[in-house]
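With one protein chain withheld, the remaining protein chains of the complex are depicted in position.
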Amino acid sequence: MARMTMIEAIRDAMDVCMGLDENVVVFGEDVGYFGGVFRCTHGLQQKYGRSRCFDTPISELGIVGVAVGMAAYGLRPCVEMQFADYVYPAYDQIVSEVARIRYRSAGQFTCPIVIRMPTGGGIFGGQTHSQSPEALFTHVAGLKVVVPSNPQDAKGLLIASIEDPDPVIFLEPKRLYNGPFDGHHDRPVTPWSKHESGEVEAGRTVTPLGKAVVRRAGSAVTVLAYGTMVHVALAAAEDAGIDAEVIDLRTLVPLDLDAIVASVRKTGRCVVVHEATLTSGFGAELAALVQEHCFHSLEAPIARVTGWDTPYPHAQEWDYFPGPARVGRALIETMEA
Amino acid sequence: MARMTMIEAIRDAMDVCMGLDENVVVFGEDVGYFGGVFRCTHGLQQKYGRSRCFDTPISELGIVGVAVGMAAYGLRPCVEMQFADYVYPAYDQIVSEVARIRYRSAGQFTCPIVIRMPTGGGIFGGQTHSQSPEALFTHVAGLKVVVPSNPQDAKGLLIASIEDPDPVIFLEPKRLYNGPFDGHHDRPVTPWSKHESGEVEAGRTVTPLGKAVVRRAGSAVTVLAYGTMVHVALAAAEDAGIDAEVIDLRTLVPLDLDAIVASVRKTGRCVVVHEATLTSGFGAELAALVQEHCFHSLEAPIARVTGWDTPYPHAQEWDYFPGPARVGRALIETMEA
Amino acid sequence: MTDTPRLSLHVPEPEVRPGDTPDFSNVAIPRAGSVPRPEVDADPKSMRDLAYSIIRVLNRQGEAVGPWAGTLTNEELLEGLRDMMTLRTFDARMQTAQRQGKTSFYMQHMGEEAVSCAFRKALLPGDMNFPTYRQAGLLIAGGYPLVDMMNQIYSNEADPLKGRQLPIMYSSREHGFFSISGNLGTQFVQAVGWGMASAIKGDTKIAVGWIGDGSTAESDFHAALVFASTYRAPVVLNIVNNQWAISTFQGIARGGSGTFAARGLGFGLPTLRVDGNDYLAVHAVAKWAVERARRNLGPTLVEYVTYRVGAHSTSDDPSAYRPKTESEAWPLGDPVIRLKNHLIVQGVWSEERHKQTEAEILDVVITAQKEAEKHGTLHAGGKPSARDMFEGVYAEMPAHLRRQRQQAGV
Partner (left out) sequence: MTDTPRLSLHVPEPEVRPGDTPDFSNVAIPRAGSVPRPEVDADPKSMRDLAYSIIRVLNRQGEAVGPWAGTLTNEELLEGLRDMMTLRTFDARMQTAQRQGKTSFYMQHMGEEAVSCAFRKALLPGDMNFPTYRQAGLLIAGGYPLVDMMNQIYSNEADPLKGRQLPIMYSSREHGFFSISGNLGTQFVQAVGWGMASAIKGDTKIAVGWIGDGSTAESDFHAALVFASTYRAPVVLNIVNNQWAISTFQGIARGGSGTFAARGLGFGLPTLRVDGNDYLAVHAVAKWAVERARRNLGPTLVEYVTYRVGAHSTSDDPSAYRPKTESEAWPLGDPVIRLKNHLIVQGVWSEERHKQTEAEILDVVITAQKEAEKHGTLHAGGKPSARDMFEGVYAEMPAHLRRQRQQAGV
């Protein structure tokens, strides 16, 4: 197994899929010749030609809109939004079209497209390069929503997403692109090339959608996290010295409710973390489900540790970001509640 | 006090505000000469002239985009989306601009606009005339979100919204436009003109944002509802013969958490109802908040009764719609849990 | 600049409103046969004028004249007449069915039948339309069974879309008809994507996008033109200008540009404007544009000048915003009558045969209707199951939907 950055793993996933299925096409802003501003598509145009990997005009609506038409034809477009913060011009196409075409045509037309987008903060990107809009997609029936937390998952989940018969919103935590972050922004980062979770299987490796994974077994409290926050949660558990069970959800829709319920029934406590704003974030859904399905096991209220209900600020990035200290505090409070 | 339909009350609110403040302007698709497809702006162009009430091109993006510029100038645009289902083309302007201009300009520019939109089902409108997208706005910091359930509130809340210094998403349950519905779709409707809650105060009557109201006092279980669902909840409580306290939230952001907590602490049980799809609906936020703030008072899991996680179907409308039977069942189950 | 006048807002208004006398004398109508027909591979720059004119074939005497004439045989024209008459009869019956409560909603095509009926004949099997709700002529002229259309309109147990979709929001992959969206505009850029896919695969199929005059203001219109122009997608982009967008006259969407066709000039596209009530002209232009796409010469933008004679939908009453007699004053006439007259002039048709065909068609439509009603109507008889509501959200039903279906008890 080779070590890869998350960027390389994502590129490798597209490479594998383009090699196996000539209906897979890749496009987006700066995605073609240059290979993407984060270089996730670097080399694909050279390898597969300009008809299968190309630059587009700066129109997120257009990118998704033409992808819908291509999918109706029979292709499998895997498109890039340059940042998740720029997906909104395509929101109508996603909500009204992508998510509903199979349903409203009773299966005559389908929309197996993947919309990749770098998400989350931690790079001093300010309010337009830091957002985590996952909850704006989890509310839309017909979409699947995926957030990997390491290179192997990024590759395996992206291959699963491209091969999936339904549309997938694929959120890539950009703080993890080049290094695992390990939860503390103020400590040196081990690059993926030196990190044990930088190992990535070669070829067609598939991580099925809808399956969570326990990243750290524990018995005192369950932490539900995804993406960057998995690393924060692990750091927080370590720092706070709490026997927390950290679950990496990987897929938000469909959600691995069984894994969640099994863990919370065992621990009796639950902390939910995400970077997006609190109100109506995906954490609300998780808390609602957990209290419903584990009511009689719960010994403390479910806590949510999230970004604050403000736009993502520039200078105050690390005040905004729910880091290990805040998560740790929530763990302790939940244990003491 | 005169009796009015909700449509008349909404029109009256705009009329009052246009009369009091010449910076109030009203526009949207078919809003000018014709007075709106639901007739909410009927007569306003005639009364205030074409510069203050006019038809627009069919571009929701354009409607909101020019409203942002007008607000920056100093006007107070109150614009209409023909249906809430058609707000998505304007979503980028709403999320990236409307919601954030005060914040990102440190108050140099503000965006006191109201975006009105008919919402919800119950009129056999199928998947594109029935949606309840409130949760897609409650997640966006900087917006206020309002849903009235009767003519007096529609008027009072709309006046408060137009006068508010911040942007307001104003969702008008179209099932209530002409008659109160009373919860059962298969029984005759009392028109607002004969209905006691059809009474509307004349002139500038203001219902403050952020204040919920108890529609039915009770001690057994708290029902949290808004818009059309308030009527369903009342009918369900009656039908199921349960001593439910029904709270009409009226404003989702800012939320009257105090009223909610006070009630649930008293009843120890809570049912949340809305018409939008379940996953990541606003009910998730309500459930998350209630379990957090009332954990030790809760005697049963908080139940959510909502639209299913599918697009809004046409023929199966009343199978989809969370009617009194489903809400009643949840009340009973919650009492028995 | 101290003597600067005060600014004021210009809000376009139609020249007449209810109570006024309709007057279309300001609408310039070129003589039939007077607009040149460029070669399909001519430089778009050489044909910019076509965006400001109107291509017409049928003259007042019912003769087919000029360079755009001659794309159809009399037999084909007779079939076209039948298609339009069928669509009109179908509309009339379904309007009534809606008033009888057999469906929730209906939208008719009165006055615009030629546009979709004639265009359809220029396509080959495998081509794909991305229509709006006012192109049922594509289905009727393409042989989609009337009874299937009605089953959907009634949302009955035989509804091919299982009751999920609004009436008239048809879908038929087999008939080259993409699932209609209720959200205006979205299909226009999807058509471009379909065409790009065909080009990527080295196929020979082309796509056709459809949009109304009012909806050209939507963002999808712009995205469609940008992508089509950049990638020279094999697509025909059709704007049906029926003068109205619900209560809003076309001047609001068109603004200061002379025509909707002119929008194409900013993208370097060949752009034609055609008499949408002239079956022969529509077909000739369709054929030209389809050939361009098919020969990999790229996209064409076409504006069909027509008039929405009926209400916008069964929820609309146009007498509130336009003179009742406006449609009679419309200078391009009625497409059915014009084609009928042409065929009579050609000596292959007569008033009697027309009447007789009318009766025949009514019979066919009523037979289909009876057949459909056996399967139920919106509030009576067979209906799609509540179970169907949960199917097809995803290819496989995920656990949370299974749970919800169980809760629903279906």
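Going in written order, the chains are labelled A, B and C, and every chain counts its residues from 1.
Basically, contacts are C-beta pairs under 8 Å (C-beta built on N, C-alpha and C of every residue); 3 or more make two chains touch, one makes a residue touch a chain.
Predicted model only: the values in this text are computed from it and were never measured.
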Where the missing chain makes contact, among the chains that are shown: A, B, C
Of B:S105, B:S193 or B:S219, the residue in touch with the unshown chain: B:S105
From B:A141, B:I162, B:V273 or B:L298, residue that would touch the chain that is not displayed: B:A141
Residue numbers in chain C that touch the chain omitted from display: 1, 4-12, 44, 124, 196, 198-200, 202-204, 206, 217, 219, 221-223, 226, 228-234, 251-258, 262-269, 294-296, 298
Residues from chain B at the interface with the omitted partner, ascending: 25, 51-52, 56-57, 59, 61-62, 65-75, 89, 92-93, 96-97, 101-110, 141-142, 144, 165-166, 210, 253-255, 257-258
Residues belonging to chain A that touch the chain removed from view: 29-30, 32-34, 37, 50-51, 54-59, 61-62, 85-86, 88-89, 124-129, 278-279, 308-311, 313-316, 319-320
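The working rule: only the chains that are shown with their structure count from here on.
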Chain centroid nearest the full-protein CA centroid: B
Euclidean distance of C-alpha centroids - chain B vs chain C, Å: 35
Chain A-chain C separation of Cα centroids, rounded to whole Å: 41
Contacts with 2+ other chains: residues of chain A: 89, 92, 96, 103-104, 141-142, 253
Set of chain C residues in contact with two or more other chains: 162, 164-165, 169, 181-183, 219, 393, 400
